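Every protein chain except one is present and positioned as in the full complex.
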Amino acid sequence: MTAVDDVRSTVLRLRAELCALHAELVRYGLVVWTAGNVSARVPGHDLLVIKPSGVDYDALTPDAMVVCDLDGRVVDGLHAPSSDTEAQAYVYRHRPDVGGVVHTHSPYAVAWAARGEAIPCVTTMCADEFGGDIPVGPFAIIGDDSIGRGIVDTLASSRSPAVLMQNHGVFAVGATAKAAVKAAVMCEDVARSVHLARQLGEPIPIEQRHVDALFDRYQNVYGQR
Amino acid sequence: MTAVDDVRSTVLRLRAELCALHAELVRYGLVVWTAGNVSARVPGHDLLVIKPSGVDYDALTPDAMVVCDLDGRVVDGLHAPSSDTEAQAYVYRHRPDVGGVVHTHSPYAVAWAARGEAIPCVTTMCADEFGGDIPVGPFAIIGDDSIGRGIVDTLASSRSPAVLMQNHGVFAVGATAKAAVKAAVMCEDVARSVHLARQLGEPIPIEQRHVDALFDRYQNVYGQR
Amino acid sequence: MTAVDDVRSTVLRLRAELCALHAELVRYGLVVWTAGNVSARVPGHDLLVIKPSGVDYDALTPDAMVVCDLDGRVVDGLHAPSSDTEAQAYVYRHRPDVGGVVHTHSPYAVAWAARGEAIPCVTTMCADEFGGDIPVGPFAIIGDDSIGRGIVDTLASSRSPAVLMQNHGVFAVGATAKAAVKAAVMCEDVARSVHLARQLGEPIPIEQRHVDALFDRYQNVYGQR
Partner (left out) sequence: MTAVDDVRSTVLRLRAELCALHAELVRYGLVVWTAGNVSARVPGHDLLVIKPSGVDYDALTPDAMVVCDLDGRVVDGLHAPSSDTEAQAYVYRHRPDVGGVVHTHSPYAVAWAARGEAIPCVTTMCADEFGGDIPVGPFAIIGDDSIGRGIVDTLASSRSPAVLMQNHGVFAVGATAKAAVKAAVMCEDVARSVHLARQLGEPIPIEQRHVDALFDRYQNVYGQR
């Protein structure tokens, strides 16, 4: 098999994977209408695959996904790519460990983002997946590097795979697109639980050493090896 | 094809489209039981197509939709039309750019409407779709032009395609019925996010120039061209 | 056809109807696990048909429904009837206009009931269906006439087809079982909207003459004649 065949079959696989993962955003209520998107890096190539802009979730097929280079230029695809492509390309350029990026406007997370407030780590689920608070990034407007830079800079000082961009929504990253979707799902779940907890009083903080122990176990022991 | 054939085939297409769009209201949880409705203008004719009054969403078929003139009188149909037909006919008469109207009692939007309070533009999604606050119209009672006039007058001083009628619910408009449904879906999503944000503090305002930039990009660049 | 055939075929029809209506309680999220129930009067007979006690909603079939007399004694059925049978039998004995009764613990309605607070009529949907506030009945315990009496006495001074029994849940009545289910669905929808409205301020009252006009129109004009 040639290198060209290899990238072709990888892209084919990623198109199908992304199609299934977009359905998870719908299932978990993280998106409405055409908002939100998932992308994946093509491993070993300066390429990403991403949702087309403004296309209904029901109409998404593997073929509809768009392949771009890491400057956000379309390389292969029938549609214009997501308007978040530049932000996500920035993340892939500056975070070689990231293989997938998700963007949502999930409602409880947006509520924290609209106040510019980090989600405090007061549940074991938050410690497990995020290793501390879920941080807030700056207000940044589409059209240049500012969203991508806001994501990368904010995540640099955190163990969290998710960031709340102020007044905007969630960007979540992972080693794979599936891991990024998992982080986006759990981000909304934590945003909701902590919102509800705060409505009727003050949640009890979790000591840092317990947060560390929970994060370590969940990252290294949980699941199938 | 004669002009008569043309209007017939257009009405046939709109009946089917409306049937599918009513299912979106159910899917997004914007309606319960028989409440709410979608209508469409028959382009180039003084006609509209609308949901029948008080019919179960499960029982809606293309045939069940009712064709009325722009005074709300039934022209073709087996059922009595929605009791909101007069209000929507008023909108079509006074807003030639409008091709579709939606009415819902979606819960978070109704909460703002019951307080007579506009939804402040504190999320990028609100700036994108509504170009500012989602405004509140007057209390108006069914039976004359007051609901239609309230919708048209309120929207006249706003870029928003949706208005919260006081103590009542949402009316959303669009170039097509699908665009109006999109506005109704996003109105509830924004109503919910901002409600949640406000419950635990004050959301950060978005500067007017950023609202303008977001609205401009979303209206003119987002999606497929 | 004899009178006996007649009651048999009516019961057969009601068993099937109730089976479908119980699925609506699930669909609208008004019940969890085996809680809640719908019953129907057998018109012209001192009989009612009701859900069996503690049976899974998924396992409900027309055959599983139980026929009782209006003292709550089983006349025909393979299962023990709902533990709310006595309360509902009381309603049928004292309200000859009632053909169906529904009981749920729907969450927003229960929240009002737990505070012993009537839901104020601040939305047009509430005026349409309930003609005013949704009233609260007394705390009453299962085992004698007190729940049934609480329902009937509270509804006597109201146009509402639904009552919130204190610390307990919703009882809704209608000319048919379907109308009672509709009232239960709209009761939860109103309970939720007004709850949300109240969380961030005070809803605007609707003037009594407007409540009257809305109720009159909805009861007499809305829907298909």
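Residue numbering begins at 1 within each chain, and the chains themselves are lettered A, B and C in the order written.
We take it that a contact is a pair of C-beta atoms (placed from the backbone, for glycine too) under 8 Å apart; a residue touches a chain by one contact, two chains touch by 3 or more.
Keep in mind that what you see is a predicted model, and the values were worked out from it rather than measured.
Taking every chain of the complex into account, the omitted one touches A, C.
Interface note for the absent chain: among C:L25, C:V55 or C:L214, the touching residue is C:V55.
Residue in contact with the omitted chain (choice from C:L12, C:I142 or C:A175): C:I142. The hidden chain makes contact, of the residues C:R13, C:H45, C:H105 or C:R149, with C:H105. Residue positions on subunit A in contact with the hidden chain: 28, 122-125, 182, 185-186, 189, 192-194, 196-197, 199-204, 206, 210, 213-214, 217, 221-225, in rising order.
Contact between subunit C and the unshown chain involves residues 32-35, 52-55, 79-80, 83, 105, 107-108, 110-117, 139, 141-143, 166-169, 195, 198-199.
We adopt the following convention: only the chains that are shown with their structure count from here on.
Using the mean of the Cα atoms as each chain's centre, the chain most removed from subunit C is A. Subunit B maps onto subunit C through a rotation of 90°, based on Cα atoms and reported in steps of 5. If each chain is reduced to the centroid of its CA atoms, subunit A and subunit C end up 45 Å from each other.
A separation of 32 Å divides the Cα centre of subunit A from that of subunit B.
With touch defined as above, subunit A holds no residue shared between interfaces to two or more other chains.
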